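Here is the structure we will look at, set down as structure tokens.
The complex appears here minus one protein chain, its other protein chains still in place.
Right after this comes subunit A.
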Amino acid sequence: MNKKVLALGALTLASATVLAGCSAGGDASSSGAAGDGSLSIYAWAGEIPDSVISGFEEETGITVTVDTFDSNETMISKLAAGNSGYDVVEPSQYAVQLMVERDLVAPIDQSKLEGFDNLAEKFVDPSFDPGNEHSIPWAWGTTGILYNEACTGAPVTGWKDMWNPAYSGKVYMLDNMLSAYIAGLQVNGLSATTTDEADIETATDSLLEQKALLGGYNSTNYADLVGTGDACIAEAYSGTTSATAVENNPDVKYIIPEEGGTLWTDSFSIVKGTANEDAAYQWLNYTLRPEVAALVTDDASLASTNEAALPLVADQSQVENPAIYAPAESLQNSEFIVDPGDALAFFQDGWTRVRAS
């Protein structure tokens, strides 16, 4: 009898604890719901400086919560599950397409925007989002080559150098399918945004051939590897990491390959069905101001999409650093990497073969 009572007591206590935990957690997580002067942003880490957030909070009185994700795919899957609670997200260009397709982001009412014309020309009406209907670009960069001249012995000019047997074992590629294919396609004179099966096949063959020369696929510390000379040449993203490497070692250089360039940009989009639409528009307008946009370069070493912000950047050497702002002439043929759509299957098939070889 006593044992039964104890077991029952144990069960009651267990369920009571769970319920208590629930209600405590429930209170905390429900703060920040429907239009109560708060804004929840889901963004790339390191792309929205603290200075921008606190400036916005001070001016508007809106409390901002910023959470960060590790990939577009994580962000999309959380939004697609519903109930994410985010008001503004920061997808990359191809992710904007995927999110529009899946109806996850709301159309932007251009009449509510102020300062849209501050944006640089290449971010107005971009290929991945005609008319900026669903996205306002915030930060941008390029996919290029980071190399150590002490190691290569001569200036590097393009993707073809990443196939140079002289650097065997000291060549690194980004550990990312679409990024690797930029090199594979452009080295063959093909468009980086092709969806043609034969083109992709050609690129796959080049990447297979290159694999013998590779030191590895690396998306995290390639800049350190190039800095030490453990890597002579690496496919790299411009921005914070590459800029630090270039600043710290005069032999390290960042270039846009002569075969053509590619751009990436991370934009702000408003989540469909948000309860804080007004706050979201205030955020867009705040970040479109030149003096605010300049902070992304000052405090995060990233290129701003805001043309009017460039003269306001405190350290003008950052604007002249090609590892942050690619020179205009090298971007003439550059395109945004967009969602390959059905051709994704060709890429995945080829990439599997490359990685498995």
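Definition applied: a contact is a pair of C-beta atoms (placed from the backbone, for glycine too) under 8 Å apart; a residue touches a chain by one contact, two chains touch by 3 or more; residues count from 1.
By definition in this document, contacts and distances are computed from a predicted model.
Not every chain of the complex appears here, and the one that does not is recorded in UniProt as "ABC-type spermidine/putrescine transport system permease subunit II", selected from "Asp-tRNA(Asn)/Glu-tRNA(Gln) amidotransferase GatCAB subunit A", "ABC-type spermidine/putrescine transport system permease subunit II", "Cytochrome c oxidase subunit 1" or "Integral membrane protein".
The chain that is not drawn here is touched, among residues A:Tyr94, A:Trp140, A:Tyr181 or A:Tyr237, by A:Tyr237.
The residue from A:Val66, A:Ala106 or A:Cys151 that touches the chain not shown here is A:Val66.
Among A:Lys78, A:Lys211 or A:Lys272, the one in contact with the hidden chain is A:Lys78. Residue positions on subunit A in contact with the hidden chain: 2-3, 6-7, 10-11, 13-14, 17-18, 21-22, 24-26, 28-30, 32-33, 40, 44-47, 50, 53-54, 65-70, 74, 78, 81-86, 219-221, 223-224, 227-228, 237, 239-241, 244-245, 247-249, 300, 302, in rising order.
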